[in-house]
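Just dropping this structure here.
Missing here: one protein chain of the complex. Every other protein chain is in place.
Here the chain labels run A, B and C in written order, and each chain numbers its own residues starting at 1.
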């Protein structure tokens, strides 16, 4: 049967919503929901949860590139069929979890995973680096200032040992967003990799009339940098806009509203690094990530500057932070001046806020440390 | 000779500046400046500083109402002549300090002071309440929303024992300002008493033309509540202003710029209490005072509601804070929800910021305590 | 066999982390359009700029969301990705799947799409990456008819809600995040599929303050589990921890030698409220001072558990930085019961109150958190009928700029300047 374009409304079903979750529960989950008592990470990537019924579930966490093929998912299903009664799940950070209901079943599963070479790395638990939450980049989106999957691949290659081990002071959450829209939680990550533009939008006067509502484009700019303008196109005066480049901070919101204002550029675009965000309420309240490296170039295909920057921060953190201390908690304890020094990151005025709530970030005390910054 | 109005410029001297401080040093100060090694508060109101020369200076601190007469200053001079070689000083909080160069000279001085009755209370040192820094109020200023000296007198009568003793967890700095101009450091005081208006300005159309520059009056309003208007006065249309009362937050800046916009009112005006500010960098950075009681009436002559509010906060703090903990440090440690409860202050939405940096004060965590506020 | 040379992308086939390039290449063997994905991406790697055009409105009939339109700017060179629309398929709560279900979905996508996916999108959907306009309706037909499944959200509507794994496999969940997420998703199918909001709106459900679905950072309504009685303590287990018989933090730190476990240093001293102490070999908690940060429970999972009187805190207004800077959600309801027993009544009532108000006053493309900022928190609370309490704020205001209302001030705002001047000459 299938869809009949001649009668598009016939037999149409809608508003079904997602399938009910329960039908996908592995039996041990179904039997023990709400009864779990405690858990233990028995080795990196392997969680054991103990139920008050005495049952145990072992979850084997596997890193995935997220951008995966139909074939890949089928292979994952093969593994789940072989070891997990045909069930599996994905975590909130795009890892795969294979669950088995006894300890004995763990090693055979691990062996199967290992048999695929580096395709199914086990890890991402506890005080390590788990999967990088990321976005579309050049694979799909229209506004990116960098790629997503490629940068993630390059960074994870370098941090691989942190994924498969638990040697850090605390969990480290890395996220990537390819533009300031920040699809994901880049604004609250231990280490955030953020695509940024640095050139103001161009105005495509030849197309603007058809594709933009000028008042919306003008209103879109948080800094009022977009102004109405009259220009000549093919000898005819048309209504368009102009950009006061002095006031532009390259957020791209005008482009979101108006396709005739592209701002992407090979040299202009690149990556900023933000650090010290967190989401959990554990010990300290959620924190925003803070901009510490304003720009690194889009050096394809492996973004060596970005990879090294992330690694350097991670190593400095690993060497210096206390047990349980998240990156942001560490930076606040030692002081940001010391953070820049310990991470060997040159401080630039770009890290100084000059947006709306900026004053709250100025140092209004004479408490400070003497670091190499003071000449 | 003296000033000759006929020849105002003749013999005029200007730009002399203040007298050089050194000529007013008591001998022991002159001899030991820069050589002091340590100090000790030997009893409330009596400081001893020890010099590396072996010299000692004893400073006896005396509370003053600040608003004092020529006769009062002469009396103070009598005391200084009698005991202090004719020298004295005033502190940054309007206390008087009489200095003597040996321990033996302390008691006679204290005796003299005591002989004046309650006129020269000795205290204001260490972990107590020192003098209330304050402003003009109804004694001199044109914009006050409350009096200054009278409120201070009433509050200090109640807190007198805290002035003459050192029983608090830390120093408590109380300040009063009679309007939002906040002449003083009310915005950074442990307890701040602040005169506030609550009625929007009236427009004195009959006088506005002569006394106001309308554009300045209009520009003065931080919320754009003052707008140009045309009104009729004695049958003639004149340019004036009107106030959008919905947008007014009673700051009085328009009145500062334009005398034809008075806002004072017996019922509208009164006092707000702010707490938890500090200036020193000791342990924690300087903090702003925070508004906890939005309004108390101008109940002359003794402002009982204000006196009781200050006392209540002070007692709750004294009972609960740790040694060395300033009011603001205490409130932050126990949490503001607990602060309101411990001080038995009803919480109102007036304490919730809705001005420019407001978002930074919202609670963006699920960390909170269950207090009586949660029903 | 490669349709395009990909010297740059090929360099992403080395290294230990699984390679999406290798995966794409393998898929390209059976789905040749994947060559064009590789080709256009390679070109982006060369040009260092995206080759996708701005937007494009496509969808399935009757839905205002669920599909993101996308066209290549080099359709001639890469005809396989000329149209490259993504389809957002609503994921099941907690993202459990049967392989049967996944295989069926993969078969559909092999038939109608590019063969590439994201498991999952950042909001939580299954993202099916790239298909042509003419495939959308047939795919949707098969998805609904053959699988009984549905699209997720995009556009100015309720976005696909998401949740942490919750009670199904976590001992700390204070309400059933899966059921809450599923129930609300089903309740609001219309809001998900037919945009009627000023802008997007997101729900996320975490079972405890660890917030494993990052609700407080990225959802307009963040429902985060909590409790209001006392942390449950098993003193025997505390002793085992002290003795070093149980690994601290569930073994999360076992990769490094952090020395012997020290309850004073690792738990008591790190409690943000300092409300814990040891007494007679027992761990004591002054629960009324506890802010339920989870740290002690995280470190001692076999000894401590959230209290038994469980529910959730509801926070409102998180969003990404454009335009005013990022916002976390703000605590609005400190504690409500969140349970199927009453069909999530309290939560639903609250959500709808938020929506009614925001749909009325929210400007175009203004997230609810921005509307809250614009009107101010006191106004928001008052329109929500929520009594203002200190739990709503980190600290009281430090400026004195209070908006008094006329009815609060004795005598009102109206005054007679002449009468005033009679007493106070200018």
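A few points about this structure:
To be clear about the criterion, a residue touches a chain if its C-beta (ideal position, glycine included) is under 8 Å from a C-beta of that chain, and two chains touch if they have at least 3 such contacts.
The structure displayed is predicted, hence computed values, not measured ones.
The chain not shown here is touched by just one of B:17, B:54, B:210 or B:235, and that residue is B:17. Set against the missing chain, the residues B:114, B:139 or B:315 yield one that touches it, B:139.
For chain A, the residues touching the chain absent from view are 180, 187, 194, 196, 198-200, 202-207, 211, 245, 248-251, 259-260, 262, 265, 267-268, 272, 274, 276-277, 288-292, 294-295, 332-340, 347-355, 358-371, 373-375.
Contact between chain C and the unshown chain involves residues 47, 49, 51, 53-54, 73-74, 321, 325-326, 398-401, 423-426.
Rule of thumb we're sticking to: only the chains that are shown with their structure count from here on.
The greatest centre-to-centre gap from chain A, using C-alpha centroids, is found for B.
Between the CA-based centres of chain A and chain C the separation comes to 13 Å, rounded to the whole angstrom.
Under the contact definition stated at the top, the residues of chain A that touch 2 or more other chains are 281, 286, 357.
Multi-chain contact residues of chain C (touching two or more other chains): 209, 211, 216, 224, 272, 292-293, 324, 328.
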